[in-house]
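With one protein chain removed, the remaining protein chains of the complex are shown where they sit.
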Amino acid sequence: MKTARTQVNLMNVPIRPLFSSLRRNPTGAVLVALQVAITLAVMINAAWIVAQRLEKLERPTGIDTRDTFEIGIVGSSRKFNVAQAESEDLAYLRGLPGVAAATVVNGILLTENGGDTDLSRDPGTNGPVVGANFLTVDDQALNTLDVPLIAGRNFRADEIRPLTKGKQTPPSEVIVTQSLARTLFPHGSALGRIIYNGDSNPLTVIGITRDFMGPQVGAPAYNTVLLPTMPGQAGLYALLVRTRPGMRDTVMREAKQHIGTAHRFGITGFSTPLAKAERQMHAGDRNTAILLTTVTALMLAVCCLGVFGLTTFNVGSRRRQIGTRRALGASKRDIVAHFMMEGALILSGGAFLGSILALVVGNWLTVHYALPRLDLVYLLGGVLALWIVGLLAAWQPARRAADVPPSVATRTV
Amino acid sequence: MLRMQDISKIYRTDLIETHALRELSLEVKAGEFVSVSGPSGSGKSTFLNIAGLLETFDTGLYELDGREVSGLSDDARSRIRNEKIGFIFQGFNLIPDLDLFDNIDVPLRYRRMKADERRKRIESALELVGLASRTKHLPSQLSGGQQQRVAIARAIAGDPALILADEPTGNLDSLMARQIMDLLEKINAMGTTIVLVTHDPELARRAQRNIHIVDGVVIDSPPYQSRFTQFPPRTTAGAAAE
Partner (left out) sequence: MLGYYIQLALRSFRRTPGLTALMAGAIAFGIAACIVTLTVYHTMSGNPIWWKNNSLYAVTMDSWDPNQSYDAAHPKLAPDMLTYRDATYLYGSNIPERKMLLSYLVGVLSGTPGLTRPVPVNTQATTADFFRMFDVPFEYGGPWSAAADRGPEPVIVLSRRENGKLFGGADSVGRTILWNRLRFRVVGVLDHWNPQPRFYDLTPAGGGSFAKSAAAFVPFEWGPTLRIWPSGTMSCWGPQTIDTYQKLLGSDCVWITMWVQLRTSAERARFLDFMNAYWAEQRAAGRFGRPRNNHLWQVSQWLRIHHVVTNDSRLLLRLAFAFLAVCLINTVGVLLAKFLRGASLMGIRRALGASRRQIFEQHLVEVALLSLAGSALGLALGALGLRGVHAMYAHSGNAYGAVAHFDPLGVLWALALAALSTVLAGLYPAWRIGRVSPVVYLKSQ
């Protein structure tokens, strides 16, 4: 039988018989719609969460992590002369051909090992305070971190307060990151302004740097204050070293070996490339994003198998009906359209339910996990994506339905 | 063997009520070969389904092999079906992916018979219908007549007291149909009661007695009964030969 019709659109598919066929055996359709709903709700929210994580992962450290490492030094006895060890180590490192710059520091960047403090525009402890990472460093810190100044100047060598008898001397100049400057002084430049740390001496802001991530013990990542003080009063300090490109591992090995035996009462502790620290810092978010994506993809696959299975079953159990329709003049395209329409109907039902569910889940996540409110673009995108993927899953069995010959109608058993 | 008194069965849908059986009463004695005939839609099939305990009825009494069955649980009804009744259908209703042996095995399994007992019964049933050599064949490898003989073997393997046959020759040509009828008569001669539902007067005539159902009630004075008094029952020798 050849039909003269060349063009079929879905409008040619009568909707009422579709509903009645769904009504006759509703359980299968309802089950698939349920799968679609749950999958959609999960998919949309998972995508939203992953997007937040990716955003977090993409936040720049602001530091050249590839060529930078840190080595920790601890005293093995109270006789350890920290100040002397520091200057020896810095002199040694700065003399190495592979080293671009080196400084001393009181923590490990990016690793939650370090110190944080509260800063305020007012003296005393009553005014509003801003949390900040604090780094006690020498004048080579900005050079080593490779972080440019936006305003003001760097510490001069003569401003660096030395350790005297193992005790730190409080400084009166500080350099702050742009974020910290803006938080402390939302209006106008922070340069030259005075800030306080509790009842400390007034601290003058002499420089503002581009943002970079500090150790982040308790303070926001980009809020950091640099103090021109040699660290090490607890008998431990760290060396921050930036090497020439590609020389990191070689220099780190060499430096560790040398420094490990250089001091009479001091030994090396940890040694960490900052790239590794960065990786660890991101591990949680990255792994969660991977797991969320994997499970959601599997879920979508199972859901599509559900749509595929239902359509296959419907086609298989209605061969006779299909044959009759064909015998009555339906073209192959009409048959395909019929089953696609049926699939679309179920998908739409599931998508409707799923959208509501997605909003409920999204709201729940906002309340319990402090996730930002779900962006409706994700909702629409998710519905559309699932709808298309679901229809693709229905396509193959619908094509097979079209191959049912009209003669099936007249065949007995 | 089978006694029905004032059996009524009404099918209800949203729109209509169909009175399939209206206070139908009839009796079949042990060892009889009875045909039940009637036009399409007369209630024959409903009668057969009720007689075979496949369906329940709304009012009336039904005594099968001396036992009232109306209040029985599904388990008890299933056991009676399994032990006392053998079905033969127009469409054979063999299970397509089981071979002949396993097809006949089905009712015996539900009777929890020992394996060697089942084997003995299956082999003798196949012997009786003349298909002893084909135990490993699948139903699709057999002709219609052969399939129906397997169905008969399945019906008699459990040694039922009553065989209910629903248009057993409806899908067969006349030669095969005759062979099936010969086989049924042979089984009847061995003592099994047979109730044959058919709309074919030719077949109905071969039974010892005919019950005619129209509009859900038995029409009295069965038209063929008088003839039976004139003709002796046919012998069934050689019926199983192909």
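Descriptive notes on the structure:
Should a chain be cited, it is by its letter among A and B, assigned in written order, with residues numbered from 1 in that chain.
Please note the rule applied: contacts are C-beta pairs under 8 Å (C-beta built on N, C-alpha and C of every residue); 3 or more make two chains touch, one makes a residue touch a chain.
In this text, all values refer to a predicted model and were calculated from it rather than measured experimentally.
Within the entire complex, contacts from the absent chain reach the displayed chains A, B. Across A:R121, A:R161, A:R210 or A:R286, the residue that sits in touch with the chain not pictured is A:R286. Contact with the chain that does not appear here is found for just one residue of B:T18, B:T59, B:S78 or B:S143, B:S78. For subunit B, the residues touching the absent chain in the complete assembly are 45, 49, 52, 54-55, 74-75, 77-79, 81-83, 85, 87, 89-91, 93-95, 97-98, 106-107, 109-112, 154, 158. Panel shows subunit A; residues 25, 27-28, 31-32, 34-35, 38-39, 41-42, 46, 49, 74, 76-78, 112-113, 124-126, 129, 167-168, 170, 198-200, 217, 233-236, 260-261, 265, 267, 269, 276, 279-280, 282-284, 286-288, 290-292, 295-296, 298-299, 302-303, 305-306, 309-310, 313, 316-317, 369, 413 of it touch the chain omitted from the view.
Quick note on the criterion: only the chains that are shown with their structure count from here on.
The centroid of the Cα atoms in subunit A and the matching centroid in subunit B are 73 Å apart.
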